[in-house]
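Rest of the complex left out; these chains stay put.
Letters A and B mark the chains as written, and numbering starts fresh at 1 in each.
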Amino acid sequence: MASNSFGEIFRLTSFGESHGEAIGGIIDGCPAGIALDFEAIQNELNRRKPGQSKIVTQRKEPDEVQFLSGIFEGKTTGASIGFIIKNQNQKSHDYSHIKDQYRPSHADYTYSQKYGNRDYRGGGRTSARETANWVVAGAVAKQVISQIQITAYTASVGKIQLGKSYQEVDFSEIENNIVRCPDVEKAEEMIQYIQQIRKEGDTIGGVVECVIQNVPVGLGEPIFNKLHAQLGKAMLGINAVKGFAFGSGFEGTELKGSEHNDLFNADGSTKTNNSGGIQGGISNGMDIFFKVAFKPVATIMQEQETIDKDGNLVKMMGKGRHDPCVVPRAIPIVEAMAAMVLADFYLLEKTNK
Amino acid sequence: MASNSFGEIFRLTSFGESHGEAIGGIIDGCPAGIALDFEAIQNELNRRKPGQSKIVTQRKEPDEVQFLSGIFEGKTTGASIGFIIKNQNQKSHDYSHIKDQYRPSHADYTYSQKYGNRDYRGGGRTSARETANWVVAGAVAKQVISQIQITAYTASVGKIQLGKSYQEVDFSEIENNIVRCPDVEKAEEMIQYIQQIRKEGDTIGGVVECVIQNVPVGLGEPIFNKLHAQLGKAMLGINAVKGFAFGSGFEGTELKGSEHNDLFNADGSTKTNNSGGIQGGISNGMDIFFKVAFKPVATIMQEQETIDKDGNLVKMMGKGRHDPCVVPRAIPIVEAMAAMVLADFYLLEKTNK
């Protein structure tokens, strides 16, 4: 089923475990003739990488991407683009505590049952390290659709909410703080809260919001590949995601049609944007807006009861360096997946007429 | 991109407009040798069909499915299963009011821009009539995975909430009332509210919840075809859906890891189910639980301002017979899409070891 591939025309296929020699991927279907900005690609990786601030995991990974094909004299050739990211930090850890035990709310149990054979080191294939591959492909996708702007930011950490509609947000504030919340005061509050959570050996969830601007009318494919359905699938594939909503989302269910309908302006734009930029699965030229729910990281530095592979109840204690809150590092991942979806539909749209 | 197809192994491809002669589909990949229960299939269509109660559209469509292939002496043969549902109610309507105008929050504008050429009669391909095809395929899918139970119900209409966790719900109550809410009193409240909304010429949104029981451990495919990601895509493809959340959903973002983690029992089951039956994209044998947000129907019986194809502002008034709230009829659609996802992963799982 090609479950390690994403996209139809612009397609990433990826591989790699947390503690293998390298992770990597192949981008198929990238149009020829694009002069890639490699610094921009590395910059996206830097936004995702561990160790970037005091509120994320202190693991160190340089996360340097190495392109192996598909690019000649700085430009894409239309051939598949192979790349790898070497794992620096994969050696000599002690994984005896998870070798034969299943961490609660991790994929240890389900992978063991499904495949029989499990690479337990650092979570193996289930590690969010995989998302570095996505950020590479997403950074390339952004350059395929360079006229489109994709912007994600932290909307909540636990119960601390940004409390602004996306129209009120000053995007230039996002990268000014380590939690990537575009409000100075709320950002500070979130940072302090995450630090406290870490001290408790605990973790906390949060919500990411994403705005996509300057989208041409007509992207998205009915019936089963609606633009928001594919965006939803992309987001739900990100580790720790529990929900996706676009436009008016769950709040919109409480509204009447007379309140919810987006009336047109003469130029085809709409006075409100409850539709979230998408009508009938197709972009209408307004801002695309969606939100993504992230659960708290399952690995906590507290003792929990769990079971081993023989069904014995055992005590387990988290080890290693983990994120107390994934949201700050999830921002570039959300953007990357969104970029891949948009690039795919952008290319596909060329075949419709 | 095969945007009219859904599923990889068990795959529905569909066609049809609201006012064409027939809609229909082809089910590919249905295993051979299944003795189909045709009454069960028609019963699912009856749950979805218009005119079934006073709170849904009063349009009349018998919605009788006619199978044309892939079945011999009552059993599936492994060949593709073609079917059609004739449109009875497609004649002689007056669509002059939407021929050259774009209904607010409908897909008229986006389809016109994308394709140039639009079948405006009854919404054409964008009509929710298409979902009758899905119900047929979903009813077949249910028989492929007959050991799995899929149950959806109305959890809210506007601000009226069921107010029970799924574990507290008595599933046998669902079909006892026309709004399909498994609580007698809340159901009555919702019904009265929908009737009032209809009188106002307005519409209202709502939330559907779905529980999938008796799922074997191991369904779902990492990395990009996680079980919940595909369920989410399936639900987001349903007309009027604005959001999808599973397990703890958006509420889970406010929890700490120590609160959210689902601790194991000795048999591999978990004490809580914040994971919603899915860990790492793979079913863990617990109940799968998700919720789906439906916006209010865009067609209202009130005058609205809108634009015509030349960008002139015009007044528009809804015509025809429409649902004041889609939620009651969406229940079998949610189940059908879920069944297709589960059947697909069930078959695919056979190839993993």
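Keep this in mind: contacts are C-beta pairs under 8 Å (C-beta built on N, C-alpha and C of every residue); 3 or more make two chains touch, one makes a residue touch a chain.
Bear in mind that the values here come from a model prediction, so they are computed numbers and not experimental data.
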| item | value |
| --- | --- |
| Total copies in the full complex, given that 2 are placed here | 4 |
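Note that in this section only the chains that are shown with their structure count from here on.
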| item | value |
| --- | --- |
| Turn needed to bring chain A onto chain B - CA fit, degrees, nearest 5 | 180 |
| Whole-Å gap separating chain A and chain B, where each centre is the average of the chain's CA atoms | 26 |
| In the complex with chain A, residue positions of chain B that touch it | 1, 3-6, 8-9, 14, 102, 104-107, 109-111, 113-116, 125-126, 130, 156, 158-159, 197, 200, 202-207, 217-218, 220-226, 228-230, 232-234, 236-237, 242-250, 252-268, 270, 274-276, 279-284, 293-300, 302, 304-307, 311-313, 348-349, 352-353 |
